[in-house]
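My questions will all concern the structure given below.
Left out: one protein chain. Kept in place: all the others.
Here the chain labels run A, B, C and D in written order, and each chain numbers its own residues starting at 1.
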Amino acid sequence: MIQCAFYLAPDGKFLDQLNMEQIKNFLATGKGLLWVDMENVTNEDAELLSNVFCFHSLAVEDCISKNIHPPKIDDFEDYLFIIVHGINYHIQSEVEETTELALFLGKNYVVTSHDVPMRSVSSMLDRIQRDGRLMRRGADFLAHDLIDALVDNIMPTIEEMDEKNDQLEAEALHEPKRETLMSIMELKRSILALTRVILPQREIVNRLSRGEYALISERAQIYYRNIYDHLVRIEMLTLGLRDMTESVLSTYLSSVSNRMNEVMKVLTLIATIFIPLTFVAGIYGMNFANMPELEWKYGYFIILIVMAVIGVSLAVYFRRRRWL
Amino acid sequence: MIQCAFYLAPDGKFLDQLNMEQIKNFLATGKGLLWVDMENVTNEDAELLSNVFCFHSLAVEDCISKNIHPPKIDDFEDYLFIIVHGINYHIQSEVEETTELALFLGKNYVVTSHDVPMRSVSSMLDRIQRDGRLMRRGADFLAHDLIDALVDNIMPTIEEMDEKNDQLEAEALHEPKRETLMSIMELKRSILALTRVILPQREIVNRLSRGEYALISERAQIYYRNIYDHLVRIEMLTLGLRDMTESVLSTYLSSVSNRMNEVMKVLTLIATIFIPLTFVAGIYGMNFANMPELEWKYGYFIILIVMAVIGVSLAVYFRRRRWL
Amino acid sequence: MIQCAFYLAPDGKFLDQLNMEQIKNFLATGKGLLWVDMENVTNEDAELLSNVFCFHSLAVEDCISKNIHPPKIDDFEDYLFIIVHGINYHIQSEVEETTELALFLGKNYVVTSHDVPMRSVSSMLDRIQRDGRLMRRGADFLAHDLIDALVDNIMPTIEEMDEKNDQLEAEALHEPKRETLMSIMELKRSILALTRVILPQREIVNRLSRGEYALISERAQIYYRNIYDHLVRIEMLTLGLRDMTESVLSTYLSSVSNRMNEVMKVLTLIATIFIPLTFVAGIYGMNFANMPELEWKYGYFIILIVMAVIGVSLAVYFRRRRWL
Amino acid sequence: MIQCAFYLAPDGKFLDQLNMEQIKNFLATGKGLLWVDMENVTNEDAELLSNVFCFHSLAVEDCISKNIHPPKIDDFEDYLFIIVHGINYHIQSEVEETTELALFLGKNYVVTSHDVPMRSVSSMLDRIQRDGRLMRRGADFLAHDLIDALVDNIMPTIEEMDEKNDQLEAEALHEPKRETLMSIMELKRSILALTRVILPQREIVNRLSRGEYALISERAQIYYRNIYDHLVRIEMLTLGLRDMTESVLSTYLSSVSNRMNEVMKVLTLIATIFIPLTFVAGIYGMNFANMPELEWKYGYFIILIVMAVIGVSLAVYFRRRRWL
Partner (left out) sequence: MIQCAFYLAPDGKFLDQLNMEQIKNFLATGKGLLWVDMENVTNEDAELLSNVFCFHSLAVEDCISKNIHPPKIDDFEDYLFIIVHGINYHIQSEVEETTELALFLGKNYVVTSHDVPMRSVSSMLDRIQRDGRLMRRGADFLAHDLIDALVDNIMPTIEEMDEKNDQLEAEALHEPKRETLMSIMELKRSILALTRVILPQREIVNRLSRGEYALISERAQIYYRNIYDHLVRIEMLTLGLRDMTESVLSTYLSSVSNRMNEVMKVLTLIATIFIPLTFVAGIYGMNFANMPELEWKYGYFIILIVMAVIGVSLAVYFRRRRWL
């Protein structure tokens, strides 16, 4: 489904909501700059991509298919086919998922395609609708602005993960539950999944910034280099986050075993104090005919005191050895 | 054993089930496209490969031998000898095993050889038998179609592993048994084994798509690139799966130790409550001549109440400290 | 905010605290050497960078933004834009943080920018203020001196970490507490964070020393090589430190489980000695009509001796088997 | 000690057991193919290598020395000095050890040297002694045949390790003992040691097959490539084996802790059932003057029944919670 189609003529005239005919005309002239954004490409939309823009059938297929496609660039000489990933704000799943933006970059057009609404694309659409002159720097800069917005939108998610990590650390420290472990494992997996998307993406932006493709002007390359720097920063933060999650996991495990140990220790100590005392009581419960202590007038009280002394001494001894 | 031998003449005439003579003739003319598929190559079949096709003896030996051969390409100038791996649906073993497809790619012929029936090859054979014109794009495209089908058939296995992983996670969480651990270890090993086959395969397809070999036309290279993208996706999924298996393993281990801790804790608490009570009973079981409490009218009942108070206080205390 | 602006004329005349006009004039002549240091660049300061020095807007933006920027070099032909990291002495946080120094290196000027005061920069400013002739070796040497000071200032932090590690080892060995574990994890994270900054920094200095950039004279390259050697040394020390932290972590874990085991063992042994004794006492507490031992004159004393013998034998046995 | 010296003249005449004089003569003519095999090279043998063959003193020293030499190729222009490793069948040590074959490959001679008898070399010697024409393909093919036999002999050891692994798994599962752990660790170490020898060897064979050395004809290169493929297969199998050993180690550890937990659980449960019962018995062992139950006619029997009920209820409860 075509969401938007913008055209900026070389004389600065701006058109939005172009129809199919107009798109064909502008492509034929080869002047000005055209941006077509498509959401949830159907087979009919694919006609436009295949017949009007003449894109390669494999690239068009990638736009239609709902599968995950890792980040990549395919160079078809007349145009580049780029897939980059952003964060999906619309799915509330356990593991952070990424959304793909497929982007055709030609000399004087950009065609974008995505399966779900993307925040970065729609904010760009809004801004250009208000002021068409934002497109005047050419197709390479338009593509840059889109990828840049996409990458910038990854940062809040990382911050969110960072907060979640802090919260899990507190939980692991003060009341470690089974759910805490599950959340830590999930967070760890999200971070690993993010890393696996960021790394190839960084490499792609690196290649765009190195002058490998004629469609990216030298002026634009510096700006792509800037996106590359952002991705390096995101990578560093992600790696730092991964270390912190490892550390939270250790905290959780040590916390659980600590609590268990504490319980066992105190209980065992109580048992240990009472076992000798019970033994003493057992002695004087024996029925021997001749047990002189039993006949003493204060025998019972003496034994009570003896028991108290034994109990307290053991407790003091245990405390001294820091066992209690 | 030759399973099938197809021939598509330049004029579109299609022949199936060729005999040895016909194969020799068509090879001599060097026109049209020939596909010979062999299953379980015997020494007699090898004659055909060595004498008619004139393949190198080492490559022919690889076809005959039942050993595992890692994925590879050998360039013999006139033809490429390619070994790729698919999933073996016919062996129901613990660890997922792969099957090899050996493929000779010449200018106007493709010869395939495998030890067990392969789903991807047989579906291809069926389709071409119905419509010989599927072969009209040439040998490089025919080889592409075979490898593509092989790679596509890996996906269901990954999904199966994913499901198995989910099921093992539930099992690890709710009733961890020895068998659960064994299954997790097996799944992990399957995933590692798969990774080890996918990685070199990806590299091979990459080389096929880079224009390194003259036998692959430029048009076909883009299609090989597409297989490469699939393999990258499979790799990403496999890595994600590996992380999840690690996480299931942690869940299992924590689950087992959790259950053990729970049992020990409750039992120790029960023992700890009764040990002081037994001590009290022991005291009044002593046989001292002078024990005033024993003579009190309600001494017994008072002591019973004292014991109840001690027991309940301990239980309340333990519950407060969240030990029970 | 411009902190300092120094100018050394070709004839050796030295000016400090230049105003904007003077800076413009000296840049116009293109002679002598200019060093401008800025702290906490505001939008107004950015005017100077953009309009007077004509730096690229992306580089200027990096100076203004308070985000973390990983170490990098951007080559803008007329000048290099370098970001290097030092240790931040002014933040007393858990995890060691680094501060950035952004550095523009032109043919006859150096412009430095940082967000917080930096010890290495201010000591350099002081020294030049006292003797302007320190700038006479040119812009590449001035940049070298700054980066060298920055890198040298990393060493004390590593030594501090080393000391902290030793202290934590002692703590882990003699009184392992929860806080000890937290500190070990923190130290480990600090070391990993430091490693992640040192590594790309080393690569950058390597490129500066390899003659990749025309702005670095051959004579200066050897000096940059020296900084590179320092960074290699820092890396080696950091790796050694990481190993030691791992070892402290093992010590902690083994120390905790050791103490627990020791407590449990001693207590279990005490219980085990008294349980058979209590059983013996229980036997003679039975009320059978016919229990000959009860009638013996010294029955009670014999049994006391028997109990002592049992207790001592068990204790001796346990000690022999090294359980006590 | 010279073990064998074979010579195949260009006219097909074959000589074995050459003496020193003959070797000198054939080398002087530079025609035909000579193979000299030496075991346990002494200083006198070294004379032959240094003075007759004129090999470099360092290479000769490597032949004499009993130290381990990692696989390598040294190119001395007129000849290659190759060290490859095979499995040593003659040492029955804990960790699988490898034996070295040092091989000088010249234009028309091959000189092999080893410290212990090698199965691959002796079978080759036997075969050539029976039919000298096996040497007719030239020096590069002779070297290939030797290295190929060496590499083929690694497979049985891997299969043996595989069997040992299966046996250890069964042992770990059903009766884990200290010795099991020791054997697992040993097996793991053997596998790692093997990997460390295979990897550089693979690289060496790769270089031999790439046409880097003029002494290896193009025809022979394909055969070296075949050895390379074998080594890749061995590597894959070794990696799979390593995973399996890891898995056996996990099985062992889980098995040991499982058995311990089982014992502790059952015993603790028994104790826990009897502790409350003993408490009840303790109550009625108290000597209070006024304990009405004691006077009841069937008091004793009622209490016995109460105890039985308590005991059985606890047992049922524990079984229900799956603790027993």
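Following the convention adopted for this analysis, contacts are C-beta pairs under 8 Å (C-beta built on N, C-alpha and C of every residue); 3 or more make two chains touch, one makes a residue touch a chain.
Everything numeric in this text was worked out from a predicted model, so none of it was measured.
> Among D:N108, D:S122, D:N206 or D:N287, which one is in touch with the chain left out?
Per the contact definition at the top, the residue touching the missing chain is D:N287.
> I'm checking contacts with the chain that's been left out. Which of D:I68, D:V116 or D:A214 qualifies?
D:I68
> Quick one: say which of C:P71, C:G86 or C:G285 touches the chain that got left out.
Of the listed residues, the one touching the omitted chain is C:G285.
> Please output the residues of subunit D touching the missing chain, sorted low to high.
56, 58, 62, 67-70, 72, 74, 76, 178, 181-182, 185-186, 188-189, 192-193, 196, 200, 253, 256, 260, 263-264, 267-268, 270-271, 274-275, 277-278, 281-282, 284-287, 291, 293-300, 303-304
> Pick out the residues on subunit C that sit against the missing chain.
So the residues of subunit C touching the missing chain come out as 222-223, 225-226, 229, 232-233, 236-237, 239-240, 243-244, 247, 250-251, 254, 258, 261, 264-265, 268-269, 271-272, 275-276, 278-279, 282-283, 285-291, 323.
In the analysis below, only the chains that are shown with their structure count from here on.
> Between subunit B and subunit D, what distance separates the C-alpha centroids? Give it in angstrom.
Comparing mean C-alpha positions, subunit D is 26 Å from subunit B.
> With chain centres taken as the means of their Cα atoms, state the distance from subunit B to subunit C in Å.
42
> Tell me, which residues of subunit A touch at least two other chains?
Where subunit A meets two or more other chains at a single residue, that happens at 264, 268, 271, 275, 278, 282, 285-287, 291.
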